[in-house]
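Worksheet: one structure, shown below.
Of the protein chains in this complex, one is absent; all others appear in place.
We just call them A and B in the order they show up, numbering each chain from 1.
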Amino acid sequence: MACKYPESLMANEVVDHGRRRFLTATTAVVGGVGVVAAAVPFIKSWEPSARAKAAGAPVTQSLKKIEAGQQLIVAWRSLPVFIVHRSPEQLAALPKQDPRLVDPKSNGSSAGQQPAYAQNETRSIKPEWLVMVGICTHLGCVPNYVGEMKPEPFDPNWQGGYYCPCHHSRYDMAGRVYQGVPAPMNMQIPPYHFVDENTVQIGVDPKGAA
Amino acid sequence: MANAFTRWFDERAPGLAPTYRKHMTEYYAPKNFNLWYYFGSLALLVLVNQILTGIFLTMNYDPSATGAFDSVQYIMRDVEWGWLIRYMHTTGASLFFVVVFLHMFRGLLYGSYKKPRELVWVLGMLIFLVLMAEAFMGYVLPWGNMSFWGAKVITSLFGTIPVIGKDLVEWIVGDYLPADATLNRFFALHVIALPLVLLLLVVLHLAALHEVGSNNPDGVDVKHGPKGNRWDALKPADAIPFHPYYTVKDLVGVGVFLIVAAFIIFFAPTFGGWFLEHDNAIPANNLVTPAQIKPVWYFTAFYAIVRMVPSFAGTAVWGVIAMFGSIALLFALPWIDAGKVKSVRYRGTGYKVALAVFVVSFLCLAIIGMDLTDEYLPRIFGSDIDLTTWDNVIGRIMTLAYFGFFVFLWLYTHLGWEKTKPVPERVTTHD
Partner (left out) sequence: MTKRLISTILLSLGLLLGSASSWAEEGPELPAAGNNLRDQASLQRGAHLFFNYCVGCHSLKYLRYSRMAEDLHLSEQDVMQNLNFTGAKFDDPVVSHMPAELATKAFGKDPPDLSLEVSAKGADWVYGYLNAFYLDPKSPIGWNNTVLPNAAMPFPLWKLQGEQTAVMSKDGKQVEKLELSHPGELTPAQYQQATRDLVNFLDYASEPAALQRHAYGVWVVLFLVLFTFLAFLLKKEYWKDVH
């Protein structure tokens, strides 16, 4: 419409404030929903990508060449996973450590550090095979495997286990943390199962155990 | 509660609330803006989109000659929603130019570049220039075959400069052909350097505008008209507060624009090869030039001018000079056009015709630059015509028309040939 000489100082007509408020609120809510919805793809784009998920897929490892007392490190989701073939001596020493440990039964502070099927004295499915994420529960360093049972500078009565170079946390041969060190919890046991006698797959629970 | 909060802020940052008022609630804009006045705010919207999606693209893009192409496919396939973020960026790039071209044409229609808005215009032209550099470098990043050859051809433009040309190209490219070093520096310029300049220029563009106030389709300066409106007795009678009136109006424009953009993003992201070119789905190959090498659509008009100017005196620099001249003349528009009347509504017939010819010449050059003449000309003149000759004849006429616009405008206004219509004292319409 054309109005050549607008009467600008007309302030006397009635403004429907209710309708105005309602429309403002509705548009704002719908617009807000739109902005939130538009944010979702951006937030989701930070999820692990298909490539990361593919790289984090379960890892299968043959156990044939790991001798008793030896450790093999494999990468699963970029994490170092220790696979240790524990010798009978190392296994025998485990229960004796209990009094010196923070959480020997892994049911206290470490209750969430292993799947239910590995919540036992050896923290494993089969006693001789330890499968463990090799990350110190203190600040995330990778502890050294010190498997031999002989006096060490940090422990004259060493029964084999792990020693963290960063802040000197110590763990036994089941990744259970000793008392008096900075690390608060036992090291983590990942989901894993035995595909057959000599093959372990990391990243997948055994059938029937979720 | 709200009051206590505002007071807390006002005590600590006394400048904030007045700034908001100055640019929003107490920025008075002429009330007769028409459709052409949507494109400024839309350009701002696209800029925000480009920055936001651009930041997320850099998170997964690999700026190396070996990794760039793969990383784009990684974004398109492996990153969750990566395809959407990329298409928002690529579609945004093209729509940026759509919006900016229309925004600039608005300036030509209503004389928005004229006194006292010369600075607003020059800052806007600088934005356009930076935008072209930004778009070109962004286009190189996917490192497809069009990216590579686009980089090769555009950098070669600098090679036409006598004496220093060859060394200059090597310096720009950092190698003997566009290579890893080129990609790296273009990436740095595209994601950080040029966006910073762009943002600064946009702030200055808006600051300069709000200092002098917006023009309008009548070209009437509302500041010099009568005072007093229903909001403020001292403000121009023909103006209304930007907020809420133009914010809600622009919101409608944003809605329509987003519908168009969403349609392209979700249903035609390559836009038939115009927004994303087919040959760029082939990795960069320095041994094979794409059969159809041409710039993206928004550069084609300027690029066609390069082609239309023959080389002589042993150098091809004239075409490049003409191309840069075609942009430089736009910078000088406020001084080339000495007409006192702003809006095309009240200008002489000569200006109307000249502007129409200018637009036609720009569109024709764009079409020639897109190599569409191969397709259109035979339809019009039959299939046995000599395409190259026709291409050149039409292209040269259009190049002359493009430059002729500025020459004509100077003569027309400086020699007093223009017969204008009387300009009304008040703005006439609004919708």
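Just so it is clear, contacts are C-beta pairs under 8 Å (C-beta built on N, C-alpha and C of every residue); 3 or more make two chains touch, one makes a residue touch a chain.
From a predicted model like this one, the values you see are computed outputs, not experimental measurements.
S.K.: Return the single residue from B:21, B:77 or B:115 that touches the missing chain.
M.R.: Spelled out, the listed residue whose C-beta touches the missing chain is B:77.
S.K.: Using the document's definition of touch, tell me which of A:23, A:73 or A:111 contacts the absent chain.
M.R.: Here the residue in touch with the unshown chain is A:23.
S.K.: Which of these, B:266, B:335 or B:381, touches the one chain of the complex that we don't see?
M.R.: Considering all chains, including the one not shown, the answer is B:266.
S.K.: Which one, B:59, B:252, B:288 or B:407, makes contact with the chain that was left out?
M.R.: Checking each option in B:59, B:252, B:288 or B:407, the one touching the absent chain turns out to be B:252.
S.K.: Given the full complex, what residues of subunit A touch the hidden partner chain?
M.R.: Touch with the absent chain occurs at residues 3, 6-8, 10, 13, 15-16, 19-20, 23-24, 26-27, 30-31, 34, 37, 50, 53-54, 57.
S.K.: Even though one chain is hidden, which residues of subunit B still touch it in the full complex?
M.R.: 31, 34-36, 70, 73, 76-77, 83-84, 87, 230, 240, 244-245, 248-249, 251-252, 254-256, 258-259, 262-263, 265-274, 277-279, 281-282, 291-292, 297, 371-372, 375-376, 430-431
One rule holds for everything that comes next: only the chains that are shown with their structure count from here on.
S.K.: Once you find the CA centre of subunit A and the CA centre of subunit B, what distance in Å lies between them?
M.R.: Each chain's C-alpha centroid was found; their separation is 50 Å.
S.K.: What residues of subunit A sit close enough to touch subunit B in their complex?
M.R.: By the definition above, subunit A touches subunit B via 1-2, 4-6, 8-11, 27, 31, 40-42, 44-47, 49-51.
S.K.: Show which residues of subunit B lie in contact with subunit A when the two form their complex.
M.R.: 31, 52, 56, 59-60, 74, 77-82, 84-85, 228-230, 237-238, 251, 424, 426, 428-429, 431
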